[in-house]
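Here the complex is missing one protein chain, while the rest keep their positions.
What follows is chain A.
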Amino acid sequence: MMEKMVFGRYIPGDSFVHRLDPRSKLIFVFIFIAAVFLANNTVSYALLLAFTLLAILASKVRIGFLIGGLKPVMFLIAFTFLLHIFFTKEGDLLFQLGFLKIYEEGLRQGIYISVRFLVLVLMTSLLTLTTSPISITDGLEVLLNPLKKVKFPVHELALMMSISLRFIPTLMDETDKILKAQLARGSDISSGTMKERIQAVVPLLVPLFVSAFKRAEDLAVAMEVRGYRGGEGRTRYRQLKWDWRDTTALLILLAVIVALWFLRG
């Protein structure tokens, strides 16, 4: 199940989108999310959808893979679609079966909302699919840098993010190991009543927490020994480079927003 998930996964590659600077991608996605709400008629929604598909093409991520991995979201989209269809009672009656009545306006609203949802999810997934977690962290650190003026601990936040990201697989492995060790001793978390299941999680959680503390301590010592003294006076190994691609991507987005503005009804 985990293997098919697309959220937060990174697939290394070498495409136009992959080579963009994480900063431009982050800015792009944030502006895009806001821009989606500009669309309010068929032409503008079509433009959004086309633009998203174009972005996916440019990233060389397989569309089938993307859609397949978004199944849980698809369910949500289908659900909102149906809600809109059945509960909006405006415009001409299109179809009637017993007490089910589908109106023109309902169908339109349903499609609009689904497209809006789909476009948002696809674009944000594209961000995580084409950007390694560590470059997202780097990008965020640089983008948040102005906040240092108001004493916001930007470096500390970025460090915490990158360490958490690095330890996710390690802790997953560990959880799996503890789960199996407890299974071997006769603990069972996949059956029983709700209460029994919750109780069975305790022998999994406690060792996991204890080992996380131990890890944190070891890591802190190892960092100190290697001369870590906080953000002051550090240089950076990973360099961010803003080139023509990034400017182009943001210019294209600007063009799309201008177009959306004029297409608004």
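Definition applied: a residue touches a chain if its C-beta (ideal position, glycine included) is under 8 Å from a C-beta of that chain, and two chains touch if they have at least 3 such contacts; residues count from 1.
As a working rule, contacts and distances are computed from a predicted model.
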Protein name (UniProt record) of the chain left out of view, among "Nitrile hydratase subunit beta", "Energy-coupling factor ABC transporter ATP-binding protein", "NADH-quinone oxidoreductase subunit H" or "Phenylacetate-CoA oxygenase, PaaG subunit": "Energy-coupling factor ABC transporter ATP-binding protein"
Residue, one of A:V29, A:I111, A:V142 or A:L165, that touches the chain absent here: A:L165
Candidate in contact with the missing chain, chosen from A:I11, A:I134 or A:I252: A:I134
Identified contact with the non-displayed chain, of A:E90, A:D173, A:E196 or A:D243: A:D173
Among A:M160, A:V201, A:A222 or A:L254, residue touching the chain not depicted: A:A222
For chain A, the residues touching the chain missing from this view: 132-134, 162-163, 165-166, 169-170, 173, 214-215, 218-219, 221-229, 233-239
